[in-house]
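Every protein chain except one is present and positioned as in the full complex.
Labels run A and B following the written order; every chain starts at residue 1.
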Amino acid sequence: MALQQVDPSVQLNGTAEPSATMPPAGWRRLSRGQRLWRLIKSIYYASSPGWQVLKSGALFFFGFFCWAAGNLLHAYLPGVYWPKVLILYGALLFWWGPLTHLMLVPRLIPWLRRQQRYPILHWLGGHFSLTMFTVFFTTIGVLSLNPPSFMVLDVRGRLHRPVQVAQEPAAMLPELNCTRSSHQISCTLTHLPKTVVRIEVSSGTRRLLVLHAPQPTFTLSEGDLVEMLGTREFHVTLYTADGRPLREFVRTTAFF
Amino acid sequence: MSGLLLSGIYDAAGFRTCPVTGLRLHQSVERYVKLFALTAVAALLVGGISAIFVALTRWEVIGLATPPAFYKWLSIHAWNLLIFWMVFMEVAILYIGGPLVLGRPLPLPKLAGVGYAVMLASALLINHAIATTEAPDNAPLLTSYVPLPSPALFYLGAILFIVGVIIAALPFFVSIWQEKQEFPNRTLPLVTFGAFITAIIALEALLGGLITYVPTLLWRIGLIEHLDAAWYRQMYWIIGHGSQQINLAAMITVWYFLTHVVGGAEVVSERLSRVAFVLYLFFINMGAAHHLLADPGIHTSWKHWNTSYAVYGAVLASMIHAFAIPAGLEAGRRKRGFGRQGLFGWLWSAPWGNPVFSATALGIILFGFIGGISGVVMGQTQVNLTWHNTLAVPGHFHGTVVLGTTLTFMGLVYFALPVLFHRDLVLKPLARLQPYFYAVAMGLATIMMIYLGLLYGVPRRHPSVMSFPGTDFSFAAASPLFAIFGIAAIFALIGGASFLLIAAGSLLFGKRVDNPALVMPPLISGGVDDKPIHQYSMQGTFTLTLIFLAVFIIIYVLNWYLLGRLWAIG
């Protein structure tokens, strides 16, 4: 595989530059701010494949990071305004950045600069970075006046019911109590809801009991239980009508 | 098959000179490097298939596997990728870093063969034990936390695998010893030094594994009555984290190697790079307590001391390598006349179309920014409260082990295919694209896991967070991010499958190349030695590392700020 050739940078406001980050003529006469702007522009316009990939990749991941960090801050500080701007910035950047640097800068700008018929297009080709930055940040400015809510992630654990603590019903799950006497284990289930249609009791791979319809008590013989690491254990699973487990219990003889 | 392992033209003593690296390699070393590397790729295939079931179950819109199948697939995924793909490749890297770079034959090749056989048999045994797990045993996942029992054969397999690795590592140690006997005043090359440190860290981790698994096997078969849960966690994480430090040290060694051969890098500071490896040796095995930060029974001072690897001694080492490797590339390329002007010309002009280089470079960048930063931040004692056992933890280690080490090892395989196996790559356009495609897809899946864990507290090791029976509480709000995760994971699977397709296809159908330098032009030589390498400009690297530090600081501050807004604990 041949070495990657460095593409000469696109003409920058009339100045030809052999390398994207080489200082142009007259560098010393510029102020710090002007030098920084020139550096940013030179990176913006650099379009060799290596530049394209790394710029787009960096903006893609940075955009997602800003979106997520904004959402995280918003979740902790719901009344504060600034996280929403960060969300907006990230949500725009993660696609705008790669679009600009993979598509527009390498392909659109050279086309624009070749346009003679419509001077506005030629002008756009020469002032692309300034125009794009203006459009991007103006969009953010406008949208941040009323940030759209679809970009904000909902972080609630119950999405449909409004939370009113005082009216919270009892969250009582079924409970299993067992006692052991002379190698017999008697178990009782409490708070068993009507939605439970099947109860399975198993030990290891051995199915011991299958009870249909909610039956609160059952008895097991200790000898039927599979021994494991010095104790015997059994599993009790309560199933609802759709076949999914509502609650599971593991009891070992050491537990009694 | 023997044609794959014994290709190349050797002289009467069994040596040949590699036209790409200039190294003099013996056929005994080459044979075993290829054997271990091929087995590693086979493990990658098995692990990759399991990734389909893990990722597409966690994306519950598809919800492919239900428990207990999910927990079995998760265990297969962990063991084949985190352990077998990594460790088989690392034994190959030890043989490369040791006897191959030193130009020596492999000492005790029969021992290498025995080690390989034991490793392979135990890997198959572990896979079998996981696949046939049934009640009352449980799938081990990676950690098989006591007192939740796993199949006895699993513990036996783990013990045998550790023994196999120790046996396979012995020829490496002997070759270092022989080199020192023959040339007592010669310093080991940096790559050999890195491999040597890797091997010592490995031994420490492996011994920790024996201390963990032997008593656990005895407990499982009933010879020991009680095994303390906290003791097991402490012992397990000696090998649990130690094995990750092996991955780190091996990956860094490979970075020095590949950036040199295909990128033209040189070593800008032998002193700092070697000190950094020595820092790893002293401090990195201290890092086990960062898995125990949310545990009872351990004093907070010990947690602070240990999680910081003694005031961040090992992180300092990583920061040194983080500078030294790109700086080596920058200075080396400037010396060879590439992009001499400008801040980053040396980087843009690098061979990004060569998948060896692109995989390595992307591995360096993504390991640092995603894996490294997330690891140090979540290893802060109190911040760990918000990260522990959430999906952000697998997010972090996919950032290190997949975006870092796996991408790097893929680059190594792309290198080995022409240089060791004498096969040109098939599907070259796909090969050029694959590292980028995989990096972006896997990178997106990884950061989604981190965001799911931090934004929603989605738990790890859990097949169904979208509904909890008996309540209408769920993590359904996380569905949008899970969707992005799922789609990114599918693309990552395609990227991984592409790699396997190219690797297998090249081995079987690739055009035979007798002179690999024609398809893998090396950049080892070039430039004039008129000034020492450290006097070449490294401003570009310094700028990049400052950007890295800025990102680090922002993520660090964000995490601590949010922690401070939680309810009062302790």
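Keep this in mind: a contact is a pair of C-beta atoms (placed from the backbone, for glycine too) under 8 Å apart; a residue touches a chain by one contact, two chains touch by 3 or more.
Basically, contacts and distances are computed from a predicted model.
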| item | value |
| --- | --- |
| Complex member absent from the view - protein name from UniProt, among "ABC transporter ATP-binding protein", "Molybdenum transport system permease", "Cytochrome C oxidase subunit II" or "Fumarate reductase/succinate dehydrogenase flavoprotein subunit" | "Cytochrome C oxidase subunit II" |
| Which displayed chains the unshown chain touches | A, B |
| Selected from B:32, B:338 or B:475 as touching the chain missing from the view | B:475 |
| Touching residue (missing chain; options B:129, B:454 or B:502) | B:454 |
| Contacting the left-out chain in the complete assembly, out of B:17, B:132 or B:187 | B:187 |
| Options B:162, B:262, B:445 or B:538, residue touching the unrepresented chain | B:538 |
| Touch list for chain A against the chain that is not drawn | 72, 75-76, 78, 155-158, 163, 165, 168-173, 235, 237, 245-250, 252, 254-255 |
| Interface residues of chain B (partner: the chain not displayed) | 21-23, 67-68, 71, 101, 135, 138, 141, 145-148, 183, 186-191, 228-230, 233, 256-257, 260, 266-272, 274, 292-297, 300, 304, 307-308, 311-313, 315-316, 319-320, 323-324, 327, 331, 376, 380-382, 385-386, 388-390, 454-457, 459-465, 468-471, 473, 475, 477-478, 524-525, 529, 532-535, 538-539, 541-542, 545, 549, 552, 556, 560, 562-570 |
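As a working rule, only the chains that are shown with their structure count from here on.
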| item | value |
| --- | --- |
| Whole-Å gap between the CA centroids of chain A and chain B | 24 |
| List of chain B residues in touch with chain A within their complex | 134-136, 147, 149, 219-220, 222, 225, 338-339, 341-345, 347-354, 369-370, 428, 432, 436, 439-440, 443-444, 447, 451, 454-456, 469-477, 480-481, 519-521, 558, 562, 565 |
| List of chain A residues in touch with chain B within their complex | 1-6, 18-22, 46, 48-51, 53-54, 57, 60-61, 64-65, 68-69, 71-73, 75-77, 153-161, 171, 173, 202-205, 226, 228-230, 233, 235, 240, 244-247 |
